[in-house]
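A single protein chain has been omitted from the complex, and every remaining protein chain is retained in its original position.
As written, the chains take the letters A and B, and residue 1 is the first residue of each chain.
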Amino acid sequence: MRHFRLLLTRDLRLAVRRPGQTLLPIGFFAMVTALFPLALSPRLEELRAIAPGVLWVGALLAALLSLDHLLRDDAADGTLEQLVAGSESLLSLVLAKVAAHWLMTGLPLALLAPLLGAGLGVPVAAMPGVIMALVLGTVCLSLLGAAAAALTLGARRGGILLTLLTLPLAVPVVIFGARATKLTIEGGSAAGAFYLLAAVAVLTLTLAPLATAAVLRIAVE
Amino acid sequence: MPDSMSAFFAMGGYAQFVWPSYVVALGAIALTTLSALRVLRAALAEARRAVVDGSEDA
Partner (left out) sequence: MDFTWFHRLGSPPYIYRLSERLSPWFGWSAAILIAAGLYGGLVLAPPDYQQGDGFRIIYVHAPSAWLSLMVYSCMATAAAVGLIWRMKVAHAMAASCAGVGAAFTAVSLITGMLWGKPMWGTYWVWDPRLTAQLILLFLFFGYMALRASYDDTSRADRLSAWLAVIGMVNVPIVRFSVEWWNSLHQSPSVMKLARASMPASMLVPLLLMLAGFTVFFLAFLSVRLRAEVLRREKHSAWVREMVANA
């Protein structure tokens, strides 16, 4: 646990020292969502219908954009090798990396969503649901993305490959998450979609870190 | 006979969907088979080269 906290604070401190890199995905998310009204129509009724899709695809792309730095920066300067060799548990290393990534991209994206959602005609009453769905969804994206990042760590053209590997894995998250968001916005009962999204999140949280830790061991040896 | 043959090829008006499906599926079988045979031949040739190079080294 101490190990986890040390690694987490280290990653967060590094992220704060590189504000450009940290804020890039969030700025990207904001710009993509703002472009839809410009490309489609300024009418809020029309935008409301596509708002869930816009928010979720935007969040997915923003998460993908930042995944490349999740392990690669530490691998490039040799820190990762030291961390893997020195860690008593690779699992806590993986969890710390994922937690830092989520705190720096997933959480800000979820908190920013109501602001951008307002521009897409999302009613105020739906905001807590929209945030909740994105919180659960981005946790999954960070976990799955970490597995893909570990798989592509030593690969040629790792960046594009990372995207190719993450997208099929993220399909259930996007389906359940966007559906939960849509039902919330329409004012219907979104409980079923939320339960499924939560189930996927729990499953991902249980299995993905184990796989990532095993992959990481192969990748840095 | 020619009548029944042309009826067979017409596939009750579905010819333009049925025949391409069969061509694609059987084509995939043929192509994957050929590629497997080609890869095996290449691997055998490579193994032979490895033996020749190895004996030159020795």
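By our rule, contacts are C-beta pairs under 8 Å (C-beta built on N, C-alpha and C of every residue); 3 or more make two chains touch, one makes a residue touch a chain.
This structure is a prediction, so every number in the text was calculated from the model and none was measured.
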{"item": "Contact partner of the left-out chain, one of A:L14, A:A34, A:A118 or A:L161", "value": "A:L161"}
{"item": "Absent chain, residues of chain B that touch it", "value": "8, 11-14, 17-18, 20-22, 24-26, 28-29, 31-33, 35-37, 39-40, 42-44, 46-48, 50-51, 54"}
{"item": "Hidden partner chain, residues of chain A it touches", "value": "147, 151-152, 154-158, 161, 164-165, 167-169, 171-172, 175-176, 179, 196, 200, 203, 207-208, 211, 214-215, 218-219"}
